[in-house]
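Only a single protein chain was left out; the remaining protein chains are all shown in position.
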Amino acid sequence: MTAASSRKLIVLAAIWVVLLLAPYWMAPLGGYTALATRVLVLGLAAMSVNFLLGFTGVLSFGHAAWFGLGAYGAGLTLKYLALSTPLAVIAGMLLGGLCGAILGTLLVRRRGVYFAMVTIAFGQVFYYIAFQWSSLTGGDDGLRGFARQPLDFGLFKLDILSDANIFYYFVLVCFALVVGTMGFILRSPFGRTMIAIRENERRARFLGIPVERHIWIAFTLSCFFMGFAGALYALVNNFADPRGLHYSQSGDFVMMAVMGGMRSFWGPLLGAAVFVVLQDYLSSITVNWMSFVGLLFILVVLFFPRGLLGFFQRSKA
Amino acid sequence: MATGNRPWSVNRRTILTSGAAIAAAQITSPFIITARGETPIRIGLVDPLTGVYAAIAQGEVVGAKYAVEEINKSGGILGRPIELLVEDSANDVGTGVQKTRKLIERDQVSFIIGDVNSGIAIAMAQVTSEKKVLHIVSGGHTDPVTGTSCSWNVFRVCNATAMDANAIASTLIEKFGKKWYFLTPDYAYGHSVQASFEKVLKAAGGTSGGSLVPLGTPDYSSYLIQAKAYNPQVLINVMGGGDQVASLKQFVQFGLDKQMAVGGTLFELESIRAVPDAARIGWWTMEWWWDQPGVPHVAEFNAAIKKITGGAATARNWFGYASVQTLALIANQEKTLDAPKLARALSGFKLPPQIALQPGSPSYRAGDHELMSTVFVGEAHPPQGDPDNMFTVRNPVPGEKAAGSVEETGCKMQWPA
Partner (left out) sequence: MTLLLLFNITNGLIVGAFYVLMALGLSLILNLSNVINFAHGGFLVIGGYIAYAISPYVGFWGALLLAPPLTAVIGLVVERVLIRPLYGRDPLYSLLLTFGLAFMIEDLTRFIFGPQGKPFAIPAFLAQPLSNELFFITGYRLFMVAMVFVAIALLFVLLRYTRLGIRIRAGTLDLETVAALGINVRLLRSLNFAVGIFLAGLSGVLAAGQLGLEPTMGTGLLMPSFIAIIVGGIGSLPGTLVGGLLIGVASGVTAVFFPAASEAVIYVLMAVILLTRPRGLFGEEGMMG
């Protein structure tokens, strides 16, 4: 085993230890478990955005739409179809992913700034649908009247509804599943191809790679992951509302990915942690927190474009 | 913890964060009020301090802070000082819920107040009833808060939309006629106001048409064109905040004010201030008004608020004030912080005149926990004398009369075993 790969393993182990013990170290530091859960869910969303942005080089600025659809999918399932948490998560993932897959076919021929613009606009379509279809979605007041259900394993029950720590671990298991899938895909030949497209699309095309199809698959996968994260978000709040689909939410996700470091797998999670904690903290101490968050955006773009991880890695080298 | 500072050291590790935090502390005055004494009792207030409701939300904060100051001067709650922790819900349900959890789980607040946005208020109520924390909805108006979604631990200071609509509907019918056109924002609040109005109108044998307008619509001409085609006697403008300002401005610019009356439920002082003189018209309800000659304590409260904000006290200032005062009064009366006990005591609790600041002593109705506050029906006009004298109360309607019966609200109160 080389030094580099053993270091990688140590880092990976450290990440999981930190995540596993979060409910125990957060409270003494002034945090609270619900915040850790939120970081995990939004981090998963940021990693899904980055699956496309960081590894295929395609900038979607409307990904919140799939996130929000996931939330509605989960909420509507719990409210109208079945009182089952796993089913709700699956339904949310399918709703977000399938809608993304369909619209993806319209998008894949565009690149760069145009891709971003069209994704924003299509994302807003879903925002308005959620906003206007109030008989189904509750409109601006949001979808309520559902709650995550305890997990029944036959032999024992896990009360994820009222015990914040148990719910955290439920989310962590879901998170591990999706992140594992992501890692697996990125290591596969398909994942290598994605990176090849990012590095040089023209060359990839000359090599006979069907670039459009690959981008569409990557986009669709990322929409499924996003829907999954959105479904978890609905469970966190026991609520779904249109703002989860709005383009400003997409902006937050992209920011998390960039701030953490979009060329690294774990960067977006770090970005989400910093972003969520910072926003939580700033908005408690000043009503003008928006200025500071805006300033953060500007500073990161100007001075840390490679993100926190990129910055550390470079200064190490 | 004991000093009232809120330790949060994780993010201090990054240079950026602490830089921002220091800058934040220097540039802006933090909303946290540190009270003297050892173990303060904490009250959490969640309101949309940024976004479209920022003005009215910050109005509630001013009132709440003033109440805290007063209470701490006179001995606090159970001899302990109180501390108000204000959190911004950013007009977002997820954020509002998260902030509520944070206040309850980490900051260990004894009470929760908020939110201006009814959707957030109801989502917060899910959390507060799960955690068994006494919760006062200061300024979210939709009926379900004390109706179908009512809860043993949730009380409301501001009126239900039905109360406002019931109070003014008969006045509008008497003065202008029974043919109405609604300009209604297309979400739960708007639907519920329109439904209340239609009920009264139908009973009186009137007719109506209407447009459901998407929230945040900047241009109302299409809707006003339809309104004019319907040729109503009254245009009922249910729009809120900036939407109401824009729609009224355009209503006047189109000269429609010369062809039909305009009115509705809320036209808050904050909104009247935001329109030019020409659009300061129509018949509306105020849920509290600063100019009540002959009613004790009102002038003092108004003067105190004026010292802070520079303007007359608004209904929102009073909502924040009354919410905090209610909590202090009931806790001191019952000598406990136990939420179920306090909630039982609050059911039917009468606000004393120095807190009610209106004729009579309104009470929190036992059946639905709605404060039976007077509805001030009156007329908006350009300033007369005082720059904030832009509304004249014509007909104060007692809360019980406006509210209808508890059965009508659809509230079935469930108490914890």
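We call the chains A and B, going by the order they appear; numbering starts again at 1 in every chain.
Assume a contact is a pair of C-beta atoms (placed from the backbone, for glycine too) under 8 Å apart; a residue touches a chain by one contact, two chains touch by 3 or more.
Quantities reported herein were computed from a predicted structural model and do not represent experimental measurements.
Residue A:Tyr128 is the one among A:Trp25, A:Tyr80, A:Tyr128 or A:Phe184 that touches the chain missing from this view.
Per the touch definition above, the residue from B:Val213, B:Ala313 or B:Val397 contacting the chain not shown is B:Val213. Of the listed residues B:Leu45, B:Ile104, B:Ala188 or B:Val245, the one in contact with the hidden chain in the full complex is B:Val245.
Residue-level contact of subunit A with the missing chain is found at 53, 59, 61, 106, 109-114, 116-118, 120-122, 124-125, 128-129, 132, 248, 251, 254-255, 258, 288-291, 293-298, 300-302, 305. Listed for subunit B, the residues touching the missing chain in the whole complex are 50-52, 54-55, 57-58, 186, 211-214, 216-219, 221-226, 228-229, 241-242, 245-246, 249-250, 252-256, 270-271, 273-276, 278.
By definition in this document, only the chains that are shown with their structure count from here on.
Once the centre of each chain is set as its mean CA position, subunit A and subunit B turn out to be 35 Å apart. Here subunit A touches subunit B in the complex through residues 26-27, 29-35, 38, 131-132, 134, 138-142, 144, 147, 162, 164, 233, 236-239, 241, 243-244, 274, 277-278, 280-290, 292, 295-296, 299, 308, going by the rule given at the top.
Against subunit A, in their complex, subunit B makes its touches with residues 6-11, 14, 16-17, 20-21, 23-25, 27-28, 30-32, 49-50, 58, 85, 87-88, 90-95, 97-99, 101-102, 105-106, 118-119, 122-123, 126, 130, 142, 186-189, 191, 214-215.
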